[in-house]
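Missing here is one protein chain; the remaining ones are kept as they sit in the complex.
Chain IDs A, B and C follow the sequence of writing; residue 1 opens each chain.
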Amino acid sequence: MSKNVEQLDQVVIRIAGDSGDGMQLTGDRFTQETAMFGNDLATFPNFPAEIRAPQGTLAGVSSFQVHFADHDILTPGDRPDVLVAMNPAALKANLGDLPKGATLIVDTHDFTDRALARIGWTSNPLEDGTLDSFHVHSLELTKMTLDALADTELSRKDAGRSKNMFALGLLCWMYSRPTEGTVEFVQKKFAANPAIANANITAFKAGYHFGETTESFAVQYEVKPSVQKPGTYRNISGNLALAYGLIAAAKRSGLPMYLGAYPITPASDILHELSKHKRFGIRTFQAEDEIAGIGASLGAAFGGALAVTTSSGPGIALKGETIGLAVSLELPLVICDIQRGGPSTGLPTKTEQSDLLQAMYGRNGEAPVPIIAAQSPGDCFDAAIEAARIALTYRTPVFLLSDGYIANGSEPWLVPSVEELPDLTTQFATEPNGPDGVFWPYLRDPQTLARPWAVPGTPGLEHRVGGIEKADKTGNISYDPDNHDFMVRTRQAKVDRIADTLPPLVVDDPSGGAPANGGVAGGGGTARVLVLGWGSTYGPIGAACRQIRSAGAAIAQLHLRHINPFPNDLGAILARYDKVVIPEMNLGQLATLIRAKYLVDAVSVTQVRGLPFKADELAEMLQTVIQQGVIEHA
Amino acid sequence: MSKNVEQLDQVVIRIAGDSGDGMQLTGDRFTQETAMFGNDLATFPNFPAEIRAPQGTLAGVSSFQVHFADHDILTPGDRPDVLVAMNPAALKANLGDLPKGATLIVDTHDFTDRALARIGWTSNPLEDGTLDSFHVHSLELTKMTLDALADTELSRKDAGRSKNMFALGLLCWMYSRPTEGTVEFVQKKFAANPAIANANITAFKAGYHFGETTESFAVQYEVKPSVQKPGTYRNISGNLALAYGLIAAAKRSGLPMYLGAYPITPASDILHELSKHKRFGIRTFQAEDEIAGIGASLGAAFGGALAVTTSSGPGIALKGETIGLAVSLELPLVICDIQRGGPSTGLPTKTEQSDLLQAMYGRNGEAPVPIIAAQSPGDCFDAAIEAARIALTYRTPVFLLSDGYIANGSEPWLVPSVEELPDLTTQFATEPNGPDGVFWPYLRDPQTLARPWAVPGTPGLEHRVGGIEKADKTGNISYDPDNHDFMVRTRQAKVDRIADTLPPLVVDDPSGGAPANGGVAGGGGTARVLVLGWGSTYGPIGAACRQIRSAGAAIAQLHLRHINPFPNDLGAILARYDKVVIPEMNLGQLATLIRAKYLVDAVSVTQVRGLPFKADELAEMLQTVIQQGVIEHA
Amino acid sequence: MPDIADLGLKAKDFKTDQEVRWCPGCGDYAILAAVQGFMPELNIPRENIVFISGIGCSSRFPYYMNTYGMHSIHGRAPAIATGLSSSRPDLSVWVITGDGDSLSIGGNHLIHALRRNVNLKILLFNNRIYGLTKGQYSPTSEIGKITKSTPMGSLDNPFNPVSLALGAEATFVGRTLDSDRKHLTSVLRAAAEHKGTALVEIYQNCNIFNDGAFEVLKDSDTRDDWIIRMEHGQPLRFGDGTRAVVRDGNGMLSIADGVAEDDPRVVIHDAHTDDPSYAFALSRLSSIDSRYSPMGVFRSVEHPTYDEQMAAQVEAAAAKAPGDNDALNALLAGADTWTVR
Partner (left out) sequence: MPDIADLGLKAKDFKTDQEVRWCPGCGDYAILAAVQGFMPELNIPRENIVFISGIGCSSRFPYYMNTYGMHSIHGRAPAIATGLSSSRPDLSVWVITGDGDSLSIGGNHLIHALRRNVNLKILLFNNRIYGLTKGQYSPTSEIGKITKSTPMGSLDNPFNPVSLALGAEATFVGRTLDSDRKHLTSVLRAAAEHKGTALVEIYQNCNIFNDGAFEVLKDSDTRDDWIIRMEHGQPLRFGDGTRAVVRDGNGMLSIADGVAEDDPRVVIHDAHTDDPSYAFALSRLSSIDSRYSPMGVFRSVEHPTYDEQMAAQVEAAAAKAPGDNDALNALLAGADTWTVR
């Protein structure tokens, strides 16, 4: 039968099932096809901390959400238009997020009384009216998969495993996605095991054809490609982009890279990725703990490598003392903190922005460390390069902050060409710089205040460095009171000077009319309220601002890449607005720094739920601020 | 011959020599005699990081300063009226601090060309006029000591060791100090070795008689006892007072104390002291590192002990992750940070206040920890008790901040009676508190929000706690977004509520006239400038304020015991003044917190020299603020 | 062993209402069942038992034991347990840890707990992999291990946990297997009876990231060839009985085949010799692919325990001069006081 095709400008799909059901893989594939098709998109994987949480339980539910559109979008979407639920637990866990009228595709296979009882359902929601306000497609996905694979040698158990591919096929038909990529992908992935490969492909195609043929799906949808800046694109996750950014930085600096790391969620994938690329002169060292991880990196930095260490909150806490040593030694070191829910072990697989003040102050003494933050998956690439630039130029440890949301989420990314990336060429010291041929390791560059980087193997520059306070210039141990005061202020000044090299900030305020007290750099609008953000809230804040603007109100958005030091023009910009609002996934950490530095009565809008802000919820909160002007401090 | 006696109201004496010369002991003894005599006093020991820095070098100089008076005083004094220099290095290292007209007592014994050259003196300062502006007594202290001990069996080397006692004797005569105490002390200390004991006593007496008889000292001085609050007094150092405060807290809480610690300067003495008092049910555990130290303490807290861990900056940095666990477990734990110069190893034997923001933010996630600070040696006792009160009442880790200056410095202390100290009696949970006989470890006290403390050995209350986010009430692992948000805010609220139990702040502003916009609680003066401080700057700030007042200006002083949370009335008080000045031995850490919370344009006055502020320098800086109103931010 | 009848506890009394969250087929289930089955034997009231773990799949264990428990942070359980045990010698304190938790990040706390001989029972779940973080190699993984973090193979020599423990002055070291409930229980029993720190290495299968690591010791066709069962006082014969551990000419231990009944070279197992050299030599017999694995108790010697001695010092001090209010008042006043009237 032929079906009518309906045009949509955007769709949000969520696929949910047991953590063993391959939901993440299914989501990834659908995302790849969607990316290849040319839609703009954003994804949000969400899974439990356990490796294989118990089957059929709420705790075991794993989900993947993808938002795609014919125009540029900023978030994975707040509420799914379509939910695919592979079992009762998946349905129950996600039902709350569904808007009225949403489409529900349910695999009825597991809707047994036992299974329902296990999650506290006394009656079957497919029958008791629970789902009346949705378009429900109750399908025997598992059974149809088994039937499709009936004449293979696979056991029922193995065959059943392909049900996710059946569902994927169905979705691909519903949204007119290409299919070749997936077929290829499966063939590659299971090359070692053709039986499995074929089973998956068969199930995939069966699902696709089921969509074509079945009565229950009357319409097929189309979401046209979105118009993007010309160039070559790929889909990329934050951790992958961050790893690539580091590799690029090494290449552009001409230095070998050394990563010292200890595995921890959600940072481990950076270690995994970098360990694959030894050909680029990258050494990855899985240390006995985080302290050894950063210690080894610092040793490599002393030896002339682009040194990196990666971790998440608990591991960063352990590195504090060594970061202090790096500050004192003034050696380049990129410290990546992929933030997760805290305190303590907290919520390892959930996102949060609560390590900002730890990055700022989490060590003894006056030990300033520059901090830069990535704002989206693709942006992790540029942020990594900028972190390396600062570390190498100023001979200092640098914090690069990301979080679980952008680390695992993905978006289309305009692939850069290596040759056009910033030149990070770094000069080692080669000559004595002091009187009569001596070398002074703490004689600074007058511009940057950076000290010379003299690496072992350089004749005539033999020198000793250490964590005890040292004399200006010579670097010898010094307990002199005035020297200490001078060195403390000089280390601070070195970090502060980074601000002088930063580009002007760009405020996003499309509203017409007279610029707010002579606003510049994009701030040329009428908005009286500025939303200030950092890190992964970029997407939700942007989406919320769009909602507010399309609702007719004016609002300005400014997102910070550099948090320490703040850009020089930040103060002037903040002063231009009646109200500054700072949404954060913490209790107001950036707000604390902004208020302390600029004495601006910034309003904190906070959520600490382990999840990104929902654009519409955020828009609401912002509206209140615009109207009442104030929201009680979180 | 009889000498005339002159009355003085106060004197500052500094004794300096090689770190091997026993300067600290000499200073301690003089201090004890002075305390016994009833003067008010303050001391400042200052010594190198090396155990025995090389003899005769500037780096090896160790000194001890004591300030005593017939009225109450706040600091060891800025500039010594009298300097005793046991060798050329001691003279050179301290000369800069001497005011014109100061008295100099020099042991000429080591003033050889070699010794002078070694410290870069080409001519002999005793002869070349360098010392013209001082009253110089060039004495053969060493030789006189040797002569006095000529007919003992001691080798010249050993005999020479007593020269410090000779000097002490001389000083005791000069300032009419009692001598019995010292004689007794020496007998006890060297009981094992009578020869040494006698030598020291002989030298001591020889020095005393030399003063009596020699022509060169025409006058003897007297400093009358100071009028103090009635009661029994002793001289006490900060670390000793802190240790005693902890013992008292254990006694008043009825709990055994457990200290898990790893040695580190300047905190080690607390471990040493507590290890002596096992009779009070105190267990001290020297751990393999700081992490094990706090870990063991946390384990003991789980078992029902008053748990304590002590360290300094670098060690505190290592404890960050475990402090986060303590926040999550909500168990009582007193964390003592005896601050020293940073960053990194920094200046181990010098003082600094640069761990405040580390204490506030040095761990992953939103992990609030109450912070209280001690302001003088004797005050460490009360601060320790208050820290224990908060830890036990709110079931939380608490930071107790001290620093090298008050830790090693000493002052007279009104000895309290144990029975009158705060009652810290603590109730363990004994009964199930949940539905049908279950125990809920996170069901909170509605008042304090503290959770029940159920210790192993209590039947029916078996439960599990951990660092993963837990469900409200039951404490079971929970990944629920709303629960996480609730728990994060509840942990913060629990700490914030501590402010409700704090006494009103007392501002010191003796200036008459109408209270500044209806100021209360001591703030009843006309001062327009408030000096806000915390920790060991109390003395110097107080002394500076006195100077300013006696110079006719009005200035108000407020010193904070509680830094997290801030007392409820702080905001209102700050609002009363035109200008708030915050002197700190860091780059403005309290100022950052005050500005962020109250948006008050507090002015930072900072010195990071490893030494306490000099009262007169500070007074000057404050004067500028009072006059120009502003000082450029440090 | 006190009479079990006393408290009449059952295995189920040690189960909690928390859903067990390991992967289906994980070796941890068998260990949990064995421990819950063994606990009643201790005949210690549940409230006097504490399980403390670090972080890792294995470290979820305490949530499933109906006793007091703490799921702490990565690698720190031995330190935390040391504080609890040394402040509360009346408790039975058990540490649950993984090969990464105890030998990677927690290595230092482990060796110090062992040398101190604190009264702790440490169960080391060795699956030779990082399970919870999804499959990186661990300090017990064989050289050349291909994992997510070592695509070209790992380079570090693994630790032999038994050798390391013996080098760290351990007074009790045992080894057993997740799937052999009877043997596991017997080693737990020996550990529980030991006064001081007892380290029990449990070979545990991670069927997701390192499946079959110990298969040769489980497969009924091969296990008897490779498992060397150690029983104090018994000859170290295994396989068909003609295989044995012998002292070769220069006094070193080695494996011999076809050893006669009366061969004097056959080593009679002695777990109680004070010199750890013998137990150390035994620990070196096994190859990293776990062939020739001595199973049972390598070493069990009585030394004074840290917790008891700490308590003794406190008691001795108090006996000499009780720490009452008067004593404290006297301490606060010190020797040199003066009075102002």
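We adopt the following convention: a contact is a pair of C-beta atoms (placed from the backbone, for glycine too) under 8 Å apart; a residue touches a chain by one contact, two chains touch by 3 or more.
The shown structure was predicted, so the numbers you read here are calculated from the model rather than taken from an experiment.
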Based on the whole assembly, the unshown chain contacts which displayed chains?
A, B, C
Across A:223, A:287, A:527 or A:563, the one contacting the chain not displayed is A:287
In the complete assembly, which of C:107, C:135, C:294 or C:323 touches the absent chain?
C:107
Touch assignment to the omitted chain, from A:295, A:315, A:583 or A:610, lands on A:295
What is the set of subunit C residues that contact the non-displayed chain in the whole complex?
104-108, 111-112, 115-117, 139, 152-153, 155-160, 163-169, 247, 250-253, 273, 275-278, 280-281, 284, 303-304, 306, 309-310, 313, 316-317
Even though one chain is hidden, which residues of subunit A still touch it in the full complex?
32, 35-38, 181, 227-236, 244, 247-248, 251, 256, 258, 260, 277-283, 285, 287-289, 291-292, 295-300, 302-305, 307, 321-322, 325, 329, 415-419, 456-468, 476-477
Missing-chain contacts mapped onto subunit B:
49-55, 57, 59, 262-265, 268, 271-272, 275-276, 278, 284, 286, 288-290, 314, 344-345
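The definition used in the following text is that only the chains that are shown with their structure count from here on.
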Distance from the CA centroid of subunit A to that of subunit C, rounded to the nearest Å?
40
Just how far, in Å, is the C-alpha centre of subunit B from the one of subunit A?
45
Residues of subunit B that touch two or more other chains: which are they?
321, 325, 466-468
Residue ranges of subunit C touching at least 2 other chains are 55, 73
